[in-house]
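Take this structure first; my questions come after.
With one protein chain held back, the other chains of the complex are shown just where they sit.
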């Protein structure tokens, strides 16, 4: 495992709120093992807006105290086994949400606003269990128009993987703008990339349009195939068979441990 | 004047709320004259977030009932003469705002939310004069934390100019994402472009990142140098001398009329 | 001789019928059947209008450029006409549960979670509940957890909601005023007694309900040709399975 990934992981300290992207948007799987070796636990994960393999592995490794998410799943490979077990055992706390509510919370943080209003949610048990959300009567309505307020979600750290960065610290995220939203909202952003290029991504308007400026990026490290076994848009496809193997192995705590030990060489 | 510009202008009907971009973000100056010839008045202009030459000319032509803006100015060429005169004469209504409040209103519309919260503004005369804004006590605070709510701004039509579009109706806006915000918030979006290309802008991830999808675009027409005398990023610079000539001519109603008549051939 | 419609082809054709008049439909990443129905609708409509189909997580059928928030923003703007929702449990008032059963938060069985349901169910005019498994454990009298409610009290801003429920056994439409489901048709091979036994909630029905229409020959040809080809790009496993079923059903030469 490259030392820079280990150094990046050491930014994560116990109890921090960590934002992680959805499966198809650039999950830094390369950071999963460094995070586990770093060992900082009691983490509060914010899935943007859903979680998968990485979330399941961090839970399996015992690092997670709370998951704020719209879903955790392995997609075609089925339910997330360590997440499901932890829910059953009551060893993690849950903030069940709906996708646009997570986006709304991040947008509030991006704008420095205390909250965003959002339609929907009224009458759901999601709302009933979220004591950190509020319902007010729409002040612009004629009365009797309840609307939910979502407070700003301000992660300590956002972690994701992208196709490329330049040596000035700018990261190309293309149309996966939720990665920018995560970075705007978070105090620190750690990024792994397939490769670092010499040219300045901002000096060409075409690449600039899909670039997250260095202003928002604390650390970058190269990690080729760093989303594996997830895919990365324009680069490589998801290795579904590997996710299936994980899903099957991780049904038990022992199976999970065995899988992680066996894959140590592959992921390092 | 090409017939397609005239046809686009005919989408504008009296009393509509029209969103127009800031000077440097792609003003469709090519649409100004068709809008004037179309003649639909009583317009409510929303400047995103400030206005300039186009706004001044539409006011000078007597089409504008209300301006919602953070500022109207000709930049280096000074104050906007027809706007300033209209304010003095009381012939237009004003909704003076601050830039991020306009962005917040458009973002609320983008999200289908009734309002966004915004910091700042407390104690300003802007707030005092905006009876369409509300102040509430932040429901997430401990009390005594006033915060302003900005209602959704939902223009009937957004009009702007961009470097290129493809024949599928996708428009390349690069990093000028306020143009996307305008389109998301508006019921209809009319776009002029320097040129229309055959390739699909969405089929390449690099260009897709800066593309507004056809879903949001009602009509597109080619209008080379369509931002003139404003510049267009990556294409041509602002013709400051021309804006100066306008600023000087338009100090009087007669001078404005003379300028517009003299430029009819140039702009057509 | 045209091979008789497979059960999945009846479902896909039913989905296409439910999408009549729709201009923009979105389907989830793991929703091959709704995607196929949408592709069929698109093919049927293309001479008159362009049906936009957004498949979440797909690259080929993704014309969004503002990240994963754009689908929801689109729905909030009223630019999304139809969407599909599943559910670990669905009840007679069209409440859906995507979270789990046996307590909350410490659920005995946990499902992935609510995804966008609690928003899209409110904002998309035509939500089609689609769940193939039609058993008393899925079609329950009352869900254990409401990820998204089927109806809302007067005053709640709700331009959207459930239009229909489609399962492997039958098609229901939803009456928002009553509220409740009404049986529209039984799929070929399913009887009313069978359906009543498999359904945990009460619903209105005729004594002799109609049979769900099967696609005609031209539609079947479209399905097995162009739609299957298009589908293969995003759902290769499902497409291969469908082709296998077709091959297996082929009468011996």
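The first chain written gets the first letter, and so on, giving A, B and C; residue counts start at 1 in each chain.
Quick note on the criterion: a contact is a pair of C-beta atoms (placed from the backbone, for glycine too) under 8 Å apart; a residue touches a chain by one contact, two chains touch by 3 or more.
Note that the structure is a prediction, hence the values are computed from the model and not measured.
Participant: According to the contact rule at the top, which chains on display are touched by the left-out chain?
Facilitator: A, B
Participant: Quick one: say which of B:98, B:154, B:170 or B:211 touches the chain that got left out.
Facilitator: Residue touching the chain left out of view: B:98.
Participant: From the listed residues B:34, B:49 or B:151, report the one that touches the chain absent from this view.
Facilitator: In the complete complex, the chain left out is touched by residue B:49.
Participant: So one chain is hidden, and I want to know which residue out of B:83, B:115, B:228 or B:256 touches that hidden chain in the complete assembly.
Facilitator: B:83
Participant: If I consider the whole complex, including the chain that's not displayed, which of B:156, B:178 or B:205 touches that chain?
Facilitator: Spelled out, the listed residue whose C-beta touches the missing chain is B:178.
Participant: Taking the full complex into account, what residues of subunit A touch the chain not shown?
Facilitator: 109-114, 170, 180, 184-185, 202, 208-216
Participant: In the complete complex, which positions of subunit B touch the hidden chain?
Facilitator: Here the touching residues of subunit B are 22-25, 48-50, 69-73, 75-76, 79-80, 83-84, 87-90, 93-94, 96-101, 103, 107, 118-127, 129, 144-147, 175-181, 233.
By definition in this document, only the chains that are shown with their structure count from here on.
Participant: Roughly how many whole angstrom separate the Cα centroids of subunit A and subunit B?
Facilitator: Centre separation, subunit A to subunit B: 36 Å.
Participant: What is the distance, in whole Å, between the centres of subunit B and subunit C, each centre taken as the mean of its C-alpha atoms?
Facilitator: The mean C-alpha positions of subunit B and subunit C differ by 41 Å.
Participant: Hey, what residues on subunit B touch two or more of the other chains?
Facilitator: Residues 111-114, 208-210 of subunit B each touch two or more of the other chains.
Participant: Which residues does subunit C have that touch at least 2 chains other than itself?
Facilitator: If we look for residues of subunit C contacting two or more partner chains, we find 64-66, 72-73, 76, 123, 157.
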